[in-house]
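Part of the complex only, each chain left as placed.
Chain nomenclature is as follows: A and B, assigned in order of appearance, with residue numbering initiated at 1 for each chain independently.
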Amino acid sequence: VPPVTVRSDQPESAPRGLERGRQLDRVNGFSDGLFTISATLLVLSIHVPEIPKAAAPDELPAAIGHLFTGQIPTYFLSFWVIAVFWLRHHELFGRIARSDTRFASINLLFLAFVSLLPFPTELLGQYGREPLVVDIYAANLVILSLLLRRLAREAERAHLLHPGYVALDRAMELRGNAVALLFGLSIPLAWVDPYLSMACWFGSIFAQRFVTRRFS
Amino acid sequence: VPPVTVRSDQPESAPRGLERGRQLDRVNGFSDGLFTISATLLVLSIHVPEIPKAAAPDELPAAIGHLFTGQIPTYFLSFWVIAVFWLRHHELFGRIARSDTRFASINLLFLAFVSLLPFPTELLGQYGREPLVVDIYAANLVILSLLLRRLAREAERAHLLHPGYVALDRAMELRGNAVALLFGLSIPLAWVDPYLSMACWFGSIFAQRFVTRRFS
């Protein structure tokens, strides 16, 4: 068990332990809330077509069909991305016993990029074949991957874990590397063909499954 | 009591049980949050009419009257749908003692379709007489019904329930079947007359009440 020093400007008293436990609960609550709300806001990136009543029977089917090849699959992709990052964040926080200022700051930066995700999602849903747009989406995911790993390293460095736990086991580390690599690779590939980038993203699903089966 | 095997890559230690309990709480929190936010976002499907100030006294009453026959009842319909699915999800989760990866994945897919609901709601509020739109709404509800049942079956199969509980009693199963059947039936009926589909949906309210009174 690592030694822990808590600086305090207040007299030591009974509710201290309680308070510290409640604070980690509130950080957890903030993180969970933010993931949940971001996932729910994704639906706003699907735009209901604006067609005059009279023209609706003729033009609506094509306009809706267009959504099913663009904004709707992008919605599910981003929902899946948020869910995966939520699960990994959740896995890490299940091992955390306490928080400190630097850990909380990295966590907030990570959450700022989670909460940003509806923007590249809407961009991708509308302009899915533009390499720049594909790159912005991929860059957001690479940044999320790197910040989550940074968070895990910080938990280990500052001894914030429950005794006997590690922040990242080998499977998690490999999984994180595979995702960061494939998303990183998808950035230059978007300029060859945006579909190649998306193939990389789908590849990351299988890479994760493969690592999970093989190493954990 | 069914045998339970928990695979773990971490040394067994005191906070383990605590951690597992907290994880189910977080899954519960994510699910509840998502239902709540989706219910609250439904109000964005009601569009305040855009009328120039000078014309407002003349044109506003008709424009608002129009909302009362389209977007406002659709809002209440979808609020009721989310509430019913929340109650059924809540009933199931009250019996769950632990979660595993597959159960969590089905739950996330179910939640992705809950969180999608503001989109077909907005579509239905604006183009309520188009059969295609009625079908998209009904299809979303059929998918929700099927995924919730899949979730209950998985809870039973993987022994995730509190000892002595079943995931679905006879009344729940009948209720689920009645809803899936009536919403499934409403899909082809939309092409005869969209109001026939909506009659099916209202029928599902009475079917549920009837089953509840008769069998539980």
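The rule is simple: contacts are C-beta pairs under 8 Å (C-beta built on N, C-alpha and C of every residue); 3 or more make two chains touch, one makes a residue touch a chain.
Small disclaimer: the values here were computed from a predicted structure and weren't measured.
Oligomeric state of the entire complex in this file, given as copies of the one sequence with 2 shown: 4.
In this text, only the chains that are shown with their structure count from here on.
Bringing chain A onto chain B by least-squares fit of CA atoms involves turning it by 90°, to the nearest 5. Averaging C-alpha coordinates per chain places the centre of chain A 24 Å away from that of chain B. Taken in their complex, chain B has these residues touching chain A: 7, 9-11, 13, 15, 19, 22-23, 26, 29-30, 33-34, 37-38, 41, 44, 104, 108, 111-112, 115-119, 122-123, 126-127, 130, 132-133, 136.
Chain A meets chain B in the complex at residues 28-29, 32-33, 35-37, 39-44, 46, 48, 51, 56-57, 60-61, 64, 75-76, 79-80, 83, 86-87, 90, 94-95, 97, 162-166, 169, 171, 216.
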